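Moving on, here comes chain A:
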Amino acid sequence: MWLIDSSIGRKLIMSITGLFLILFLIFHMSMNVVAIFSGESYNKICEFLGANWYALVGTAVLAGGFVLHIIFATILTLRNQKARGAQAYAYQQDQPGKVEWASKNMLVLGLIVLVGLCVHLTHFWAKMQLPEIMGAEEEYAGQFADGAALIKLTFSNWKICVVYIVWFIAIWFHLTHGFWSSFQTMGLNGKTWFPRLKCIANIVSTLIFLGFAAVVVAGYLQNL
Partner candidate 1 sequence: MAEINSRIPEGPVAEKWTNYKAHQKLVNPANKRKLDVIVVGTGLAGASAASTLAEMGFHVLNFCIQDSPRRAHSIAAQGGINAAKNYQNDGDSVYRLFYDTVKGGDYRAREANVYRLAEVSANIIDQCVAQGVPFARDYGGLLANRSFGGAQVSRTFYAKGQTGQQLLLGAYSSLNRQIKAGKVDSYNRYEMHDIVMVDGRARGIIAKNLVTGKFERFSAHAVVLATGGYGNTYFLSTNAMGCNCSAAIAAYRKGAYMANPSYVQIHPTCIPVHGDKQSKLTLMSESLRNDGRIWVPKDIEDAKKLQRGEIKGSDIPEEKRDYYLERRYPAFGNLVPRDVASRAAKERCDHGFGVNNTGLAVFLDFSEAINRLGIDVVRQRYGNLFDMYEEITDVNPGEFANEINGVKYYNPMMIFPAIHYTMGGLWVDYELQTSVPGLFAIGECNFSDHGANRLGASALMQGLADGYFVLPYTIQNYLSDQKIWPKVSTDVKEFDEVEKSCKADMDKLMNIKGKRSVDSIHKELGHIMWEYVGMGRTKESLETALKKLKDLRKEFETNLFVPGTVEEPMNIELDKAFHLRDFITMGELIARDALSRNESCGGHFREEYQTEEGEAKRDDENYFYVGCWNYQGDDTKEPELIKEPLTYEAIKVQTRNYKS
Partner candidate 2 sequence: MALDNIMKVNLKVWRQAGPKEKGEFVTYNDVETTPDTSFLETLDILNETLVEKGEEPIVFDHDCREGICGMCSLFINGHPHGPATGATTCQLYMRRFKDGETITVEPWRSAAFPVIKDLMVNRNAFDQIQQAGGYVSFNCGGAQDANAIPISKLDADEAMDSATCIGCGACVAACKNGSAMLFVSAKVSQFALLPQGRVEAVQRVKAMVAKMDELGFGNCTNTRACEAECPKKISISNIARMNREFLCAKFKD
């Protein structure tokens, strides 16, 4: 299967899953922003996205996308290390001007994003959608059915806020490269579109960053 056997095929999987995850982030971010303005509306959306079949399928696909993205990132990284050869360069090179820091550190950034994700899942998902899926809704019902309240509670701790902001920064770096890079891999790039795509990549990642960060900040401020 060429998608798995060929270098470009493997990269295509990275780019498609990556773009899919970006779409998810945009959606997630839009939803979160609602919580700043109205906790009630936010809870309504959460309710709507409960343990319905479409939400379950969505979650499964999303998780699948994540897993594929991570698996192929690992495969590609290992292969690339092998291709680099056993002997490393002795002279640590300074970055040529064009080469962005993020592009060379996608793996590190990805790992930070992954760790942040785990923290995030235990904070929210494990208390909101997971119990619903498990059918253990009642145990938590009194406590956390109110997602908006959960946000407020979680971000009352400034340390958690800092962790989240760091996480968002990593996502920002990861996306600035990942976004245009995925278009490049799909062949949807060229001399004219390259600067445009880079610009769009910066706007999209910045919007995502600002949206998420705003919720965290708002959650913290509400506690003051």
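Just so we're on the same page, contacts are C-beta pairs under 8 Å (C-beta built on N, C-alpha and C of every residue); 3 or more make two chains touch, one makes a residue touch a chain; residues count from 1.
The candidate set was assembled so that all candidates are chains of the complex that A comes from, given by their letters.
On a predicted model such as this, the values are computed, not experimentally measured, just so you know.
S.K.: Counting any copy, say which of 1 or 2 touches chain A in this complex.
M.R.: Considering all copies, chain A is touched by candidate 2.
S.K.: Help me check something: in the complex, which residues belonging to chain A touch candidate 2?
M.R.: Residues in contact with candidate 2: 2, 5-12, 76, 79-80, 82-94, 96-100, 103-104, 106, 177, 180-181, 184-191, 194.
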